[in-house]
Structures are given as structure tokens and as C-alpha cells.
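Here the complex is missing a single protein chain, while all its other protein chains stay put.
Letters A, B and C mark the chains as written, and numbering starts fresh at 1 in each.
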Amino acid sequence: MQIGFIGLGAMGSAMAGRLLAAGHEVHVWNRTPQRSEALRARGATVEATPAQAASRSQVVVTMVADDAALASVTFGDHGIAAGLANGAVHVGMSTVGVDAARDAAARHQAAGQRYVSVPVFGRPEAAAQGKLFLMAAGAQADLEAVSPVLDQLGQATRTIGPEPWQANLVKLLGNFMLMSMVETLAETGVVAERAGIAPATVVEALTGTIFNAPPYQNYGASIAAQRFRPAGFGLPLAQKDNRLLLAATDALGIPVPLASLLHDRFLAVRARGIGEGYDLSALAIGALADAGLRWNGQ
Amino acid sequence: MQIGFIGLGAMGSAMAGRLLAAGHEVHVWNRTPQRSEALRARGATVEATPAQAASRSQVVVTMVADDAALASVTFGDHGIAAGLANGAVHVGMSTVGVDAARDAAARHQAAGQRYVSVPVFGRPEAAAQGKLFLMAAGAQADLEAVSPVLDQLGQATRTIGPEPWQANLVKLLGNFMLMSMVETLAETGVVAERAGIAPATVVEALTGTIFNAPPYQNYGASIAAQRFRPAGFGLPLAQKDNRLLLAATDALGIPVPLASLLHDRFLAVRARGIGEGYDLSALAIGALADAGLRWNGQ
Amino acid sequence: MQIGFIGLGAMGSAMAGRLLAAGHEVHVWNRTPQRSEALRARGATVEATPAQAASRSQVVVTMVADDAALASVTFGDHGIAAGLANGAVHVGMSTVGVDAARDAAARHQAAGQRYVSVPVFGRPEAAAQGKLFLMAAGAQADLEAVSPVLDQLGQATRTIGPEPWQANLVKLLGNFMLMSMVETLAETGVVAERAGIAPATVVEALTGTIFNAPPYQNYGASIAAQRFRPAGFGLPLAQKDNRLLLAATDALGIPVPLASLLHDRFLAVRARGIGEGYDLSALAIGALADAGLRWNGQ
Partner (left out) sequence: MQIGFIGLGAMGSAMAGRLLAAGHEVHVWNRTPQRSEALRARGATVEATPAQAASRSQVVVTMVADDAALASVTFGDHGIAAGLANGAVHVGMSTVGVDAARDAAARHQAAGQRYVSVPVFGRPEAAAQGKLFLMAAGAQADLEAVSPVLDQLGQATRTIGPEPWQANLVKLLGNFMLMSMVETLAETGVVAERAGIAPATVVEALTGTIFNAPPYQNYGASIAAQRFRPAGFGLPLAQKDNRLLLAATDALGIPVPLASLLHDRFLAVRARGIGEGYDLSALAIGALADAGLRWNGQ
């Protein structure tokens, strides 16, 4: 299959590599061209613009950093919309806001083009092995058209609904669940420490038994060890997603007080100078500071 | 082994039954005597007082409702402390507060008696099959002395520390993690519903993939279906445990804002008349009400 | 003095009337022209566009509903910027966001025009009597140029700083203080009621003695009597201002947890269908509902 792939960060590169390995012909484009070279060496065609990549593909995947990047590569000069072939489908897999997804769908539709949202859960290593979890939303026929791509990338796909933005909302909710878990583990850890019990002991006792899911175990271990770098899910990206969720829920008219609490935690942690390079687990610095506890390096 | 067992609610009965099935001689006592009869039929000796049960046992387990019940069966008239044999060990397995556990340990110690705390995670069905998770704290020698009992009841035991109350704190932290999960799922569910996606679809998409741990799946399904009765972990008991955690953290001098948020949620839900007979999952009624959504029956 | 006045809601009409009564020549414009008639009868000149009003004035005041209205009357077709005379000053007195004010200042400046922000505290009756409190920010010379207007409208003016948006931020902070007061009185009232004391008794005891400031007394009386209509400071407008403050503080990177709590209260109250026509005091419905108490009409 001819597949366009726009956005070659750590995640995008791993996904495009997976598609190449499966025998697809992949047309790649990235804002900073150097990142395309490794994929060229693996057989990808490097294209000059998103429009050009789109014009040669049946499916175009975007995996970019944020709302602005999605709008730019899609509707900017020489963007996907300018080249998307008749009948081809744009699959937005980035973690973007509900409004950005709604906008992309509407503008594609107005141009007689097809768009679906399929954001993902998982790290680059999982992407390279086709082990992502995919949240898919859009018209049934469009989702079917892109299923060969999705099947390569994910170990499981869940269909959320007919509106592309619905999948983006579910992705934001999943990230909210992760952040809530981190805050929960952070508060648990400081209580343990103040009570004279090693946080690692408590974390292992709980996440090795009743809470034996990988996210609990991984975040729990990082928080207990105060190992806040390097970033897996970067703190600033997580903060962005928290803001996107709050924007979506505000528009829906719903209070989500736990997400509000997380919003204030992000701000307090970042006001202490914790940002780029730090993992979401560094959110725990909020609970540590409020408990009068020190953390590594400070 | 001669084992005293005090407190025959759903959980205590299942645990005592497990010990009987394993061939131990179990001396039972319950405040309302009728509950002893089913165990008598299975071979237990029904004793007239906790003191009498204690006097005939090497290990005495308590599994009672709250701090007051623990103090009463242990240090009240004809309580355990009045009968505990020289060298025997009292194993407190109830979910009680840190102060109650500290008090029990101190008073037993002052009397030259041995006490350990081993609160449990799991439902009665798990107890009947010896599949509980056990959090154990106390003197090493005392924990070893009771290990034949623990091995029968639990699929895994974690040693928390030398002070019995430390295990009770970890139990309260584990329950806090459950309540935090419930609030997270509740907020997730109302966002889904207001966005026109069935809560069950979102819950399954997330707890069938990245959050694939049983508590997520079970609470998520209950919340999505608004199935708040019958109670597994009863709402009033959960509220009690939240209060015990806040009392412990207040004494330690630590803010736990997520636990505070839960505290206010419990109050708001109970002020709507939701209490006895409802499960912890009914905490979701708080998020539903604040989103202007109705729930089954109201 | 020749004064342009754009925006003739209850507040703008009272302010323009005050300026007319003081002998100024006032050139008015309003989106819905009928509202200009009462002022024409009092001597105002009704202009066809904001540009025309601006072209005939030394000072142009805007008193409009929100950010979008300010941008429209200022930079839209036939807007103020298209007519503002050389040396004349635009005085933005609306309650708008920090970004809107910053944008207005920058665009006027780029056009070689003068802009200051002077948002106000007070009700229309106070405006009619020149008893408003004015928060002023901008270049010193520009503020001096408009002082004859400010002196007619306000009983006191405070100079905040050289950047117009700074006054808008202070206005938002003042509104935050009002909303915080309302939440405080609401929680106080429900505690009183549940304790069997008439809320009016408690409110009077506290706001007639130690908290004897008019906002405490007025909001306290409304809350105690559950008199949530008609609107003085309308609930939806207050919610808008809370959002503007949160947008400003988010951009500054500061958590303001009390403002976050208010944000969630607004959403919860509005999700119950309370909105247009209700006063800010109706925020108390949040506390009432969470305490399981009824309110008038529901």
C-alpha cells in the first residue's frame, strides 16, 4: 500500500519504520528534513512537502506535536489537503485537542476529503513492534479503508464513534487517567516516607498485588526512586494534554475537579523550574514540596 | 494449630472457613452469636467470650468492623487481652485506623503480649480460596509465628515494617488508591456521556487496553452501567477509611489534596441520601450530579 | 469636551448620561440602535458608526460586553480605529481579558493611536452618580488626557501601571475576590442551616460586625434569603470573568486553586440549568446542592 507519513519524531519514526518493515511503500515528510534520512535508508521515499506525500498515497498518517502543527501540515501551504488524492484518507494519530480534530474533519469534509482520528497509547518501542493501542473514530467506511495500516501498528483497536474528535477526547481521558494515577502514587509515596516506610516498599506492596498493572508499576517505581528523568511521557506534553482536556470539558459544561487539581499541580511544579526533559512522574514534586520533603538534586 | 477467630462478618466467616478447611482447630466468637452457627457446623468450636477463644489458641485473629470494635473485643470485659496465652500472638486483620493499631500494640506490649497488624485486600470469595493479599507489620519473630495462618489466607504477603500500625497505614493507602480510581473513572464517564459516547464504550476502550487491571475493569463497568448496588466495598465503610487516612496524614502533617477532594465527594453523595447498601462505585453520583446528569432511580 | 461613547447597555447608558449631565458633548453608538434614543432625548448625538463617533471626539469610551465586542467595535469595519482623531484617546472601560486589552493596545499603537484601559467597579446607579471606582493603566500622558472623563465617572481612580492590560487584570482580580466572598458566604450559610440556625442570623451576626463591608452584606443577605434573581452581576458574566482570570494566570504560569474551585462551581451550577437571569449569588446553589439542601423553586 502507498502510505504517506507526516511527522517523524521518536513516535512517528517508529511507526513509519513498522509500516516499512511490513512491506508498505512509505512516503515520508518531516519539518526538519534530517530526521527523514534514517527512514530513507530503510526504504522510505522522502517527499518535499506534505502535499506531495499525500498525492502519492492511499492513506496519509499524521503524527505531529500539537494542534498548530496538525493545522500547518494539513491546511498550510503545500499541506496534505492540497495533495490528498481522491478517495484517500487522512488518519490523524497525534494527540491533539477536540477542537483541532473537529476543525480538521470539517475542513477536509468541505473539500470532499476523508479524515479519521486514531490517536494511540504506547511508547516508541511498542510502536516499532506493532503493539500500540489505537482509539479510532470516524465514518465506518473510512476506518475500514485504513484498517491495513492500523492492523500493522496496533495490537488492538477500539472504535469510539462516528465523529473523529470523539477518539481524541478518549485519548485525552486516557492521559487524564495516567496523570490521576501519578498524583495518587505521589501522595501515597509522601505519606509512606513521612511515616518512616520506604516509598519503594509501599509501592511494591500495592502495585505488586492489587494494583498490578504496568502503568502503576512503572510510575510507582519512578516516583519511589525520585527518578524523574529522562522523560517517557514528557511533563510539558502532559500539561498540554491536561489543558486540552479542560478546554474540552469546559466547552461541554462539565466540572472535572480532579483534572483541575492536576492543572494546579502542573503549574506549581513548573513554577519551580521543572519542565523540559522531565517525565510526567515529576508531577510528584508537587506532593513532595507540600510535604516539606526534598527531592534528588534539590 | 489452635486458632482463635473473632469477628464473623462476610469476610471473617470466609477466612475462618478457610482455616477450618485447612485442618486447623478454630475457636470462634462473634458479637451476634447466630453467625457462629454455620462455622460450628463446619467444625469450629464456638466460644463464650473473646478471652476464652484466646485462652485456647496460639494465634488469635480479629476481623471486626472498626476501631471501636477492635478496642472492645481486645480490651473490653472478657476481651482477648484477658485471655491471651503466654507466647500467643494477636493478629489484627481489620481495616482500622493508625491510632487504633498503635493503641492495640502498645497495650498488648504493656501486658507482655504480642500483637501484629495484617490487614487484607480482597473480597470474601478470595478469602475462601486463600487468595487475599496481606500487608504485614510487626516484630519479625511475631510475624513468623503467625505465618502458617497467613499462608493459608493469602496468595501473597508483603512485610511493611516493624511497627504494626504501618501495615494499617498501607491498607488505608491502598483503599485511597481505589477511591481515587473510582473518582477518575466517574469523571471520565460523565465526560464521555456528555460528549455523546456511551460510557461503557470509553471504559472498555481504556480498561481493556492500557488500564487492564481488574479494579479498573470492575469499577469501570459498574460506573458505566450505573450499577451502584449491591455493595462490594460499601460506601460508608469506604468513607470511614478515607476519614482514617485523613486523620493519619493530618497527624503526620502532610496535605493529600486528592484525598481531601474524595472526602468532600463522600459528604456530597451521602448528603443526597446515598449510604448503606451502596457500593464505593456510588461515589460517581457526585460527578453525575455536578454534570447535571441523572442516575438510575433518581 | 467632545466624547465618543460606544456601548449603551445598562452600565454604558448610565455613564454616558452622567457625562451629558456634566455638560460634555457625547457622541453615542450602540449595536442595537434603539438603545441610543433615550440618550438622544437627553442631548446626545447619535452616530452611524463607531468610526464616526471617534472622528468627532477627543476621548472615546468603550463599554461593551466582551472581548469579541471590543475587537469588533474597535478594529472591525467602520470601527474606532478607522476614525480616531490624531491625538484622541480610546479608553477601554469594559471588563475584558488580558489578551484582548493587550491586543487593543498593540494595534492602536501600531497605528500611532493612543489607548488606555480603565475598567470600573460599581453598579449602574453608582455610574449615574459618578460614584464608580476606576482602575486605570496606560501611559501617564494618556491617562492625564482622559482625566476629565474619569473624574466625572468615578469617586476614586487608582493608577495600576503603564501597561493597559494591567488594569484589566486588577479588575479580574477584584471580581475574583467577589466570587470568593460569595463561595465563602455560601458555605457559611449551609453550615448554619444544617446546624439549625437561620442563615440570615449568622450572616447578619458576621457581616453586621467584623465583616461590615457592603459586598459582604449584600451578597450575604441574598444568599441567606436564597434571592438569586434578578441579576446584579449576572452569573454568566461572572463565569466569563473567572475564565478570563484563569486564562491570564495560566499564561503567567501560576496556580490559583481558589479560582479553580470557583471554576468548577460555576460549571456545576450551570449544569443544573442555572444561567441567564441569575445573579452571581446563585453560585451558592452549588453549596446548597452538595449539602443536600433545597433552594427556592427547586
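Here is the rule we go by: contacts are C-beta pairs under 8 Å (C-beta built on N, C-alpha and C of every residue); 3 or more make two chains touch, one makes a residue touch a chain.
Just so we're clear, the structure is a prediction, and the values are computed from it rather than from any experiment.
Trainee: Out of C:Glu183, C:Asp241 or C:Asp279, which is the one that touches the chain we can't see?
Mentor: C:Glu183
Trainee: Quick one: say which of C:Ala71, C:Ala85 or C:Val191 touches the chain that got left out.
Mentor: If we include the chain that is not displayed, C:Val191 is the one touching it.
Trainee: What chain C residues would touch the chain not displayed?
Mentor: 121-122, 133, 135, 156, 158, 160-161, 163, 166, 169-170, 173-174, 176-177, 180-181, 183-185, 187-188, 190-192, 194-197, 201-202, 204-206, 208-213, 215-216, 245, 248-249, 252-259, 261, 287, 290-292
Trainee: When the complex is taken as a whole, what residues of chain B touch the one chain not shown?
Mentor: On the side of chain B, residues 243, 250, 253-257, 260-261, 263-265, 267-268, 270-271 touch the unshown chain.
Trainee: For chain A, which positions touch the chain that isn't shown here?
Mentor: So the residues of chain A touching the unseen chain are 264, 267-268, 271-273, 289-292.
The rule is short, and it goes like this: only the chains that are shown with their structure count from here on.
Trainee: By mean C-alpha coordinates, which chain is most distant from chain C?
Mentor: Using the mean of the C-alpha atoms as each chain's centre, the farthest one from chain C is B.
Trainee: Based only on mean CA positions, could you tell me how far chain B sits from chain C in angstrom?
Mentor: Here the centre of chain C sits 53 Å away from the centre of chain B.
Trainee: Averaging only over C-alpha atoms, locate the centres of chain A and chain B and give their separation in whole Å.
Mentor: 37
Trainee: I need the residues of chain A touching at least two other chains; which ones are they?
Mentor: Within chain A, the residues that touch at least two other chains are 253-257, 261.
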